[in-house]
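Have a look at this one before I ask anything.
Heads up, one of the protein chains got dropped from this complex, but the rest are sitting where they should.
Letters A and B mark the chains in the order given here, with residues in each chain numbered from 1 onward.
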Amino acid sequence: MRAKTWFHQWGSPRWFFEKAKPVSTVLGVLSLVFLSLGIIWGLAFAPEDYQQGNSFRIMYVHVPSALLCQSLYLFMGIAGFIGLVWRMKLTDVAISAAIPLGMMLTAVALITGSLWGRPTWGTWWEWDGRTVSTLVLFFLYFGIYALRQAIKDSSTKANATAIIAMVGTLNIPIIKYSVDWWHTLHQPATFTITEKPAMPSEMWLPLLVMVIGFYCFAGHNVISRMRIEILRRESRSAWVKSIATSGEKARYVF
Amino acid sequence: MLVRREFIGISRNPSLVINPLMFLLIAVTIFAITLKPILGDMGRAAGGLIWVLVLLSSLTSLDSLFRKDYDNGTLEQLLLGEVNPFFLVLMKCFTHWCSSGLVMVIVAPVIAMSLGLSQDLYGSLVLCLLVGTPAISLIGLVGAALTVALGRGGALLSLLILPIMFPVVIFGGGSIDSLVMSGEFGGGLIWLFATSMFALGVAPIATLFALRLSIEI
Partner (left out) sequence: MYFESFEALLAMGGHGRYVWSAYGIAIAVLLWNQLVVMVSKKALLDQWKITSERQQIIEENKDQAP
């Protein structure tokens, strides 16, 4: 029975608002620490790559962005599913909170990937499985954003978003596979980052730090946006009104 | 009975079928005219090109898929009626496919000829289109259902649906390309079929959800 009550607590925006605050704060602090550490380490202290030179340092921002933008979309897909099946309003708040960061990080992944490719392999862009699926991911994020702009009614907006988010989530691995398959027909000489010889720890440790830092930041950002959105959506409820009228104390509620 | 109703609707308004078809033929012509001089033999480009054009032509007929029924209120009644709405959706999809995908399949040899595809490949091209076009109709169905209530949501429909149709074009185009190069499909046909099957599993349910949503707007 305890699992069920735990689950049902998630249906309460107020519960989330209060319980998520310490989590958000901790994640925020962690992200600051890890990101600062990772950036300085990756830029200035990690050794350069034997073949690529210093351009490979871009990996320290490119890989975390790429991983995170996919994770955020998966997060939206799962949230959409939970929202449709269990009718939980919080999931729509979660999705709306994830879209801006997810879309921007997808763009960052594409741009930093391009900046990495140019000095290292001579091209700004290649059409392979990874690049195409990231590009499509950007279109999918934009599609959800456009859909939400077009629908005014909030519950319809939530359900429609959920449907598209789920369908899109299923799409991503299929696209990646399909483009990779296409390439096996042609056997071009595309670069594959994962086939390099194993990275020494001085090179992948900063990457780990950056990935953790990015994910902590995403958690902090999404939770913060969710909490603000909850206050907006529930503005008519008693508990929000009492916070709103508590004067100076209100600042500490955030 | 429902299917017959759909076909009657189409026969009263044949432009629903003819327009996308004409679009396809015109587009093929434009590509043939502009690219043939440059590329000489279009063989390699033909595969992807055919699929892209089939996709875009289908889009023109998707927007109106549910619109008429939505506008005159029959959509609501159909969904609430005794017939299982799931079958309703499947029938809609089938009739759409008959009026777009199937027609394109029949027209395929003409397209192939204008794009310079060699004649012995026509049969395989037809098979490829036959396997892949249902996926386009299925996925398009979801988008049409989501945007039917949004007024002139045509552009939004394309924006939402095209990224999801990428695998169809990639597998389909890749199949034809492989066909041109080596005379075999190279596994692409299987994946195309798998994509269609997957769409068959997911799309009708998603469409039903989306239709219910759209009615409430």
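The definition used in the following text is that a contact is a pair of C-beta atoms (placed from the backbone, for glycine too) under 8 Å apart; a residue touches a chain by one contact, two chains touch by 3 or more.
The structure presented is a predicted model; accordingly, all values stated were derived computationally and were not measured.
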item: Missing chain: touched chains present in the view; value: A
item: Candidate in contact with the missing chain, chosen from A:Val61, A:Val93, A:Leu137 or A:Ile172; value: A:Val61
item: Residue ranges of chain A at the interface with the undisplayed chain; value: 35, 39, 43-48, 53-55, 57-58, 61-62, 65, 100-101, 104-105, 107-108, 111-112, 115-116, 118-119, 214, 217, 221, 224-225, 228, 231-232, 243-245, 247, 250-251, 254
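Criterion: only the chains that are shown with their structure count from here on.
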item: Residues on chain A engaged by chain B in the complex (per definition of touch); value: 84, 132, 136, 139-140, 142-143, 146-147, 150-151, 153, 156, 159-160, 163-164, 166-168, 170-171, 174-175, 178-179, 181-182, 185
item: Chain A contact footprint on chain B (complex, rising order); value: 142, 146-147, 150, 153, 156, 159-160, 162-164, 166-167, 170-171, 173-174, 177-178, 181, 186-188, 191, 195, 198, 202, 206, 209-210, 213-214, 216-217
